[in-house]
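Just below is one structure, and these are the notes that go with it.
Heads up, one of the protein chains got dropped from this complex, but the rest are sitting where they should.
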Amino acid sequence: MSLASHYSYWVTIFLMIAGLYIVIARGNLVKKLIGLGIFQTSVYLLYIAPGKLIGGTAPIVAEGFRTYSNPLPHVLILTAIVVGVATLALGLAIVVRIREAYGTIEEDEILAQDRREEEQV
Amino acid sequence: MTPELAILGAVAIPAAGAVGVAACGRVPNLRETVTLVAAALLFLAVATLVSPVLAGARPSVRLFEIIPGLPIAFEVEPLGMLFALVASSLWIASSVYSIGYMRGNNEAHQTRFYVCFALSLAATMGIAFAGNLITLFLFYEALTLVTYPLVTHHGDDEARRGGRLYLGLLLGTSIVLLLPAVIATWSIAGTLDFTPGGILAGKVSEGGAALLLALYMFGIGKAALMPVHRWLPAAMVAPTPVSALLHAVAVVKAGAFAVVKVIVYVFGTTAFGPETFGWLPWVAGFTILAASVVALRADNLKRRLAYSTVSQLSYIVLAAALLAPLSIVGAALHIATHAFGKITLFFAAGAIYTASHKTEVSQLDGIGRRMPWTMGAFTIGALSIIGIPPAAGFFSKWFMFVGTVESGQYLALAVLALSTLLNAAYFLPIVHAAFFRGQDRRDDHGEAPWPAVVALVATAAATLALPFFADVPLELAGQVGGAPK
Partner (left out) sequence: MTLEHLPALQVVLPLISAPLIVLVRRRWFAWALAVLVSWISLAIAVTLFLEVGRTGVITYAIGNWPPPWGIEYRVDALNSFVLVLVSFTAAVVAPYARISIAAELPREQAYLLFAMFCLCLAGLLGITITGDMFNIFVFLEIASLSTYVMIALGQRRKALVAAYQYLIMGTIGATFYVIGIGLLYLMTGTLNIADLAGRLRDVGEIRPLLAAFAFITVGIGLKLALFPLHQWLPNAYAFAPSVVTAFLSATATKVSVYVLIRFYFTIFGTSILFAALPTDEVLLVLSIAGIVTASLVAVFQQDLKRMFAYSSVAQIGYITLGLSLANEAGLTGSIVHLLNHGVTKGAIFLLIGGIALRCGAVTFDRLRGIGRRMPLTAFGLVIGGLSLVGIPGTAGFITKWYLVLAAIERGYWWLVAVIVASSLIALGYVWRFVEAAYLSPPDERSVKQGEAPASMLGFAWVLVIACVYFGLDTSFSVGAAREAAVLLIGGAR
């Protein structure tokens, strides 16, 4: 067990932080969604990587094998992926509608338009 | 009518009256009749409770539990009986007066006025008959809320500002100070029932009790201890019948009543000593004198009366704080005598305004000739507040004086004496100017509308007559103080 053998966790952390950074730092609405997707992907990795047990084989009952890898995380992540897809689809749909309503998908331009509208009222 | 039914009726009758008034809003004479009938019924219901209470019974009603272990409960004891009698009898008088005043001044929103008035009486009865602190608190807050539309009756900017100060101070003190005090009492004592001898004895240290007492005294903002008294002059933006209600019938009396009730039935008069109570006579004494001085310098008549009330309320607080049996009798009696005296004064002030549109003391030269009945009643009211026999105020002050001597509190005696002089100083000049100064030739008004005059003559007469029919109030007050008569 060394730092290097935990490389999957390093990748996880990197993706997590990168994803969050993109969400916070980028003003383009679609890029935020991409960042969100990256963030969610890191979580998938967080679940699946520990699922592979050392010396474990594929989770299908067979003669002569005693240690099986854990299939449950895969199941959970399939669910999470579906949720992620639904979220992404919904997010993109809202972005399309925002584009129709505001003419832009840049966050600061949208906020500027809202502020101008408020001042006029 | 069984006592239990009378207790519930006391709260239900004014509430039902409010509904009736709202329903009859379109027919003014019918509407006024509903008010008068409700007031009369209320007085009858309250009166039926007098003899059982005098005989020593304490009729009570327990309703549902608002919080597990804390029911809404009513219990009639002598102090509450006295307060209820005063409030219900004065409702009749103020209703008659209001008819004269509101119609004479062509006030708008009269239906709303009478509805809120009736509801205030329902809340007042709830306070008077409260059997535990939570019931008292519930109706106390209800009273504040229900009198807000009355205070802001005129709806203009001035009314709004006055209303803000009124509500802000009263709700502020009750939420920030009184509520924690009640909850702390519940946590310490395990009960909130009013019990002779108090519920805190032995459960809290003297220092803790002093702090708790402070929370109560300043939390009961309606008792107008300085510095939480500012709502009272601010509420003078209301029409005069409302001021009369506030000062004599309901609001300040509820405050003073709550103060005495907390001192006698939550702390107990013997459980705690000078470390707990020692500071209170100082605060009360200061309020008495400071308010009298402000009254002296006020030219607006209602403002002068308002500060006079602040001062008189602290008489009650001072007397109760001395914990001597006779001074407690004096405090209880003063709730009644001050009510009659003050309401007469306010009725007179409102009558003066209705008839002549004069509001300042300096304008009142010679008015006694044009409005003899009004100013006569005013004089009687003033005599009562000063404490000159045979006006009713003399008797309550007598007990307070004797109480200070009995407990050796000579400083309190001095304060009472000094403030009596100040009372004379700010009332007698008005009387003198009204009757003995020459009047303004340009005036050509007469007396106020007749219902108003009837009402103020009635209360003035009651102020004079009270000492001769004093046995009931005296007996009740005596039972509170536990002193031999």
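General observations
Letters are used for the chains, namely A and B, taken in the order the chains are written, and counting of residues starts over at 1 for each.
Quick note on the criterion: contacts are C-beta pairs under 8 Å (C-beta built on N, C-alpha and C of every residue); 3 or more make two chains touch, one makes a residue touch a chain.
Source: prediction; values computed, not measured.
Among B:1, B:66 or B:465, only B:66 touches the chain that is left out of the view.
Where subunit A meets the missing chain, the touching residues are 20, 23, 29, 32-33, 36, 39-40, 43, 46-47, 50, 73, 76, 79-80, 83, 86-87, 90-91, 94-95, 97-98, 101-102, 110, 114.
On the side of subunit B, the interface with the absent chain consists of residues 64-68, 72, 134, 137-138, 141-142, 145, 149, 152, 155, 159-160, 163-164, 167-168, 171-172, 175-176, 179-180, 183-184, 186-187, using the contact rule stated above.
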